[in-house]
Every structure is written in C-alpha cells, then in structure tokens.
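Notes follow the structure.
The complex appears here minus one protein chain, its other protein chains still in place.
Order of writing sets the labels: A and B. Residues in every chain begin at 1.
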Amino acid sequence: MKTPNLKRTLMGATILAAGLNAAPSFSADITITMAAPDWPPTRFMKEHFDQTYTSPDGHTTTLDMDFIPWPSFYERVAASLTSGEQKYQMIVTDSQWLGAFVEGGYYLNLTDRINEDPELTAIMQDLHPALVSAYSTYPHRTRAQLEEAGVVPAPGVNYYGFPQFPDTYVTFYREDIFCHEGEMAAFQEKYGTNLPCTYEDWQDTDWEKWGQIGEFFLREAGDELAGETLSEPFYGIAYQAGKGYDFSTMQINAFIWQNGGDIWDESKAPEAQAEGVVNSDAAVEAFDQYLSFLQYMPPVAKTGQMDIFVEQDLYMQGKVGAIIDWVGLGEPVLDPNASTVHDKSAFGPAPGTRKDDGSIDRTGNIGGQPFVLTTWNSDEVVNEALNVVKWWLHPDTQIEAVKNGGQSGLMSVMASPEYNDLRPWNRAHVEMIDWQKDVWHIPEFFEMLTQQQEEFDKAITGQIGAKEALDAVAEFQQELLEDIGMIE
Amino acid sequence: MARKHREIGKAGWGYTAVASVIGFIYFFPVFWIILTAFKTRTDALAVPPKLIFTPTFDNFVSVFYRASITTGTSQATDMGLYFFNSIFIAFTSVGLALIVGTLAAYAFSRYPLRGNDTYLFIILTTRMMPPIVVIIPIFLMFRLSGLAGSYWGIIFLYTAFNIPFSVWLVKSFFDELNPEIEDAARMDGATERRVFFGFCIPQILAGLSATFVFGLILTWNEFLFALLLTGVETRTVPVAMARTLGGEVGVDYGLLAAIVTLFLIPIFFVTFLLQNQLLRGVTFGTVKK
Partner (left out) sequence: MAVLPTEKHTSPATPHTRGGFGGWLLDPKRRGALLVTPAIAILFVMNIFPLMWSFGLSFFNYKASSQRVPRFQGLENYQDVLTDDKVWERFQTTAIIVGSSVILQLIVGFLLALLFAKAFPMRRIVLMLVLTPMMLSFVSVGVFFKLFYEPTFGVVSYVLNKISSEPFVMLGSPEGAIAGIVIADAWMWSPFVMLLVLAGLVSVPKYLYEAAEIDRASKWRTFRTITFPYIKSLLLLAVLFRTIETFKLFDIVYIITEGGPGSSTETIAVYLYRTAFQFFKTSQSSALAYIVLFIVIVLTNLYLYAVNRRAAEVD
C-alpha cells in the first residue's frame, strides 16, 4: 500500500503534525483491539492496563482501544460487526444489545470456558447476581432464575459478558437546601413529615414524598429559597423523561415493577404475553404516577427532552433541588469547573414505592455496560483476552477503578470497608444494585424500545394518556413477538 | 476575466451600516457559538445568558490536550491529526471531483452522445439516494478491498459524492462558451489540447472556483461515512467532534464550540478568498441570455 508513505510525506510537510505523538510500537505477540465508548471509565481501563498489566502466559500484550464517541458508539459497532469486518477482539456493549449480536454470531459464548476455569468460575460467583443476569446471560435469565439453580454458573444458562461499568440510578440532592432549617420546618408544617436531609432520610423516602418535594420547592423568580431571593424559577425534582434511546423507559420500568406491574418477560417466553401485562391496570396506574410528577419539573420536561444529561445539567446549574440519575454521571457534579453545586451535593438511594408493611420497594432498571469477547479469534487470543478479564476483575484493579470514578460489580469489593467512602454515591449505589432488573435482551429490543419511547413521549408531552400509550405499546409488542415466535 | 460586472447602483456607508446590522442578526447564532468557545461550562449555561464574561482559553487547550484519568498529566488528543485529515481529504477529493467532473462535463457539452440527458440524469440521481442505503454495501466493499480506514477509500468516496454536482455545474459553464471561437482556433491549427486548456478553461476559471467552493462546503462537514469508514488514523474532525456530545456529561458546549470555531477557519478563509469568483462563476454558467 502506498498510503502510509504518502501520509508520512504529507504529514511531515504540515505544521499540524507537530502536535502528534506517535503510538509506541511494541513487538507484540498479541494485540487485543477493543471497541470502547470514549469516557473516563474506559480511558481508565486503558491507562491502568498500560501501567500494570503483565500477561501470566508471558505474552507481550497490547490493549488497543478504539475510543468511539458515545453518541455514535452503537452505529460504529453495529456497522463493524454486521459487515464482517472482524476488527475487534473485545467490545464494550449495552446489555440490551446482547441478543442482536449473539444471534448475529459476533459475541463469544463463554459458558464452557467459565465452567472449565476455576478462576473465572470464582469471578462469576463473586459478581453480583443482578449484574450477571443483566450483563451476561442470553437468552436472558432473571436473577431469581439464576439463584434458583443454587450454583454458579447455573446449568443451562449461556454466559457472555463481564461488567465494565455497572451503573444504577440514585438521588443527587442539594444538601444546602434539603438541610436548611427554615425549609425543613416549613416542609414539616405543610406535609406533616420531614424533608429528607440525611442518607437515612432518603432511605425512607417514597414517591409520595418525592411529589411533595416537587410541589414544595416549585418557586417563582422573586421567591425565597433557603433564605435567599431567587432571580430565576427553581424546581424541586427531575428524573429522566426524554425521547432519545432509553431515556424514559429506564425510569418508567421502575414505577411499573414497583407497582406490581411488569414488562414483557422474555425469560418466560414463549408463554409470557405482552397484551394484558404491559397494559395491565397496575402498569397504567404506575405510569400515571410517573406522569403526575412531571408538572413539578423544569419546563423542558414538557418537550420530552429531559434526558439523563439535561437533568444533570439542570442540577449542576442549580435549577433543581434533587434528581434521579446514573451514578456514572456523578463525577462532573463534583467538578467545580462544570458544576455550581459541587460543594453542596449529597447522594441517596432513589425513592421507591411503599409497600403495605411499610418497607420501600426500589426495583430499578440497571444501567452500565458489560464487555464481551468476539467469535473470530484464535484460542491463543481468546485465552489472553480472558487473562485481561481476570486482570480487570481482580479486586486490586477494581478498587483502583472505583478510586478513579468507576464502579465494581464484585460483591467482595463492594463489601470492603473502604468502598462506601471512596466516592460519595457508593453507599447508595451498593444499596440500589440489589434492586436491579433489566429490560429485554432479544434482537428485536431496539424496535420495541423505539416504539415504546415514542408512545411514552406522546404521553409525556400530553398528547395521549397513560392507558392509551400502554395499550399501543402492548398491541405492538404482542404482534411483533408473535411474528417472531417469542409469544405462542 | 477582465470584464467587470457592474452592480445595480452603488451605495454608501449608510447602506453598509444597515446591511451590517441585518448581517449580524443573521450571524448571531454563529457569534454565540464563537462566544461559547470562550466560556466555562457554567458560563455557557448561565441564566440569564451571558454576553459579558471572563473569557477562558481552556476549551481550546482541551481541543488538543486532555488530562489523564490516573495521573492527571496532559495527553495529546490527536485532534491535530484530525484537522490535517479533514483538510487533506476534503481538498483532495473536491479537487479530484473537479478534474474528473470537468473532463466529463466537457465531453457532455462538446461530444454529445445519444441519450446524453439520460446519462446526466443518472449522474444526478446518485446524489438523491439517502446515503444510509449504500452504507452496508460500501462498508462491505471497503473491507474486502482493504480501503477501510485508508485515506484513498474515503477520498474516492467523497470524490464520487462531488462528481454529480461538478459535472452539472461545469457543463453549464461550457455550454455558455461560444463554440465558434473554438472552431476558429481549430481552423488555425490549434490542437484539441490547446483548445481545451488555451481557450475553454481560462474562460470558466471563475466557474471552476465556484464549483470548488460549493463542493468544499458540501464535503467539509460530512459525518456518517466518515464515522463508519475512517480508522483511528484517518478520522476527520466531524467524527472527533462527536465526543463532545455526551459521555459523562451531556454536550460539552464550550469544547464543541471551540472545535467548531477552529474548524470554521479554513473553509471561511477559502470562501472569503474566492468570494468574487463564487458570484461570477455561478452567474456565468447558468444565466441564459
């Protein structure tokens, strides 16, 4: 090929080349190319790998990360896989994509290797079962189904992925206003219950109180807030209600599950139905409750554009008192350059639904990403890739990751005494992770998700009601799933 | 061309003032983007929106350097390479399309084939197809031919995108030329080469410049194909720009604005230099007398 020469000549001639650093070239035995979204948790993985990894098999191993911008990540990976390019040995993936790319023959089934390798078995046993269920199994098995088997790995289950960044949503709140004496007293007087200030208070916060907080902190310009006069309107609460990707489904599913409703349960296919389940009374009631809080949120909620980043921005700019958002978006909140509330923020578990016995159900939809291996590699490469997996899921690496803004899925790491203090949201994250379930993993997930997001968006923007939206979703899913034989 | 067009009347500085105000209102969104490039995140999202603030150059530094996660030291972002790639790929492919397109346009204008219009229409048709459709075949083709991730792959692709436009525009310039002059030259013994380079090309230079600028504008910001078909080494700025659209925070407005501002400079400069040709070129080709 002439290209490199041409390029070198041209680059030599241009001043723009001055800022480049040439990639160091090792005489590598093995190069593992990994598709990764461009953000700190993956950047950390690469940096830490370069600093600490030595192959136990004596290889010289290079981890070559292809950092792809988040918003284009799916397209790039999907195009690479479906074209048969076979470029990547490892891929960071959303758990929902498992079905599509396993069925396509791109993601490597690791069940046998996990069974044969005691080290990997031990890792799987130490991983939180909610994460294993969401990140690793296809066909999808729920946590309950995995735990029923009594052994890890469970027989008859296929395993694929390992946590790269396990994520849950928690409450981000303004300590300065939630712990302000005047506001606390006023709240107590108005609602006969306390304004949540400490972590323990948030553990006892249900959706009813969430609504009260929203109503209570809805302030006009000129009103007082925590002793100061506002120059702009202020809002109490916000959570995701955006049309893009899964930016409303993730929160709405929590409401539905907590209220005793369900989404179409693929782990019970082909018996599980969509009609009558997705649009059950419990689900409609839950969705209505979700919609009822939107009135207290910043006006962007009326446009169906309150995605996970918009609420984060509103919070960081001091326009809203409390939000429910991913732990993965927590770091910028503490950054003085990005956030006006970096020194005023605290974190608690997300609110839930109060049960008859007084306990709170916080079932939520898991976020974050696993990483997987691909199918076209030699045994040598696969083994080395699994060495990288073991390195990544080693407690030392995991603790370092958490120190640098990551999260761990290992129960032993989460149980270590220092864990909760490493980052301010860790305690909430550990509490929340126990409640996580996941949305569907089947190859048709994107079609279902898109249609659902569209109907939810209509309800969020007030074009239709909760019942109408869920009826449309149920009808669509029933037809689609019957077509592909997932419902009989 | 020596002949200078005369404008409809001449106006004074008063007119300039009015036009500047209107022009600036139109320009305001761009102005806001450029301002944002000098703002911190907090200033960029401040309510009320800030016109006066302490400017920061951090965004421009962040275009080329990022802090390491583990050590905090600064690392190059390869953005310099991406700027080079964008300039190299766009200029080469638009230039190539112009050369190839001019030859074809000359042929369509001087040696009409049977069904000439049909060919021309087919050429235009390739520009109408929603690009999404050809992505999978092109992606596959690139992989098989080894063009994926190479400069030549993306350059040829962009060349192909620019050919329809070039052929159509340049043909209209050739059509306007007086063929009698060419015939007279041939009578005098001028070679075909001399007729082409000596008579035709000099007369349509302005038109060619206009075509070049149009092509550049249409190519400069191409995103989808660049995303899928360039590799780490050949990535262009619009693709790299996407990293500012979400990740740990939502849109990094300041950083995006800084990249946009820097990326605007080359094409702005070229357009400014060729502005007169741009106007004359377009006119010359398409106005029927």
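Rule of thumb we're sticking to: contacts are C-beta pairs under 8 Å (C-beta built on N, C-alpha and C of every residue); 3 or more make two chains touch, one makes a residue touch a chain.
Please read all numbers here as calculations on a predicted model, not as lab measurements.
Shown as candidates are B:M141, B:L177 or B:V232; the residue that touches the absent chain is B:M141.
Residue-wise, the contact with the chain that is not shown comes from A:D313, picked out of A:D38, A:D126, A:E183 or A:D313.
The residue from A:T82, A:S267, A:T340 or A:S412 that touches the chain not shown here is A:T82.
Residue-level contact of chain A with the missing chain is found at 75, 78-79, 82, 100-101, 103-105, 233, 243-244, 298-300, 302-305, 310, 313-314, 317, 319, 443-444, 446-447, 450, 454-455, 457-458, 460-463. Chain B residues in contact with the hidden partner, per the touch definition given at the top, are 5-13, 15-16, 19-20, 22-24, 26-27, 29-30, 32-33, 36, 45, 47-49, 95-96, 98-104, 106-108, 110-113, 119, 123-138, 141, 156-157, 159-161, 163-164, 167, 191-193, 196-197, 201, 205, 208-209, 211-213, 217, 220-221, 223, 238, 241-242, 245, 251, 253, 256-257, 260, 263-264, 267-268, 271-272, 274-276, 278-284, 286-288.
Please note the rule applied: only the chains that are shown with their structure count from here on.
Taking each chain's centre as the average of its CA atoms, chain A and chain B sit 39 Å apart.
By the touch rule above, chain B contacts chain A in their complex via residues 40-42, 45-48, 58, 64, 68-71, 75-76, 78-81, 83-84, 87-88, 135-136, 139-140, 143, 146, 148, 150-152, 227-228, 232-233, 239-240, 242-251. The part of chain A that touches chain B in the complex is made up of residues 1, 3, 6-7, 10-11, 14, 16-21, 37-40, 43-44, 47-48, 51, 66-67, 69-72, 75-76, 79, 82-85, 232, 307-310, 312-313, 316-317, 319, 328-329, 331-332, 337-340, 404-405.
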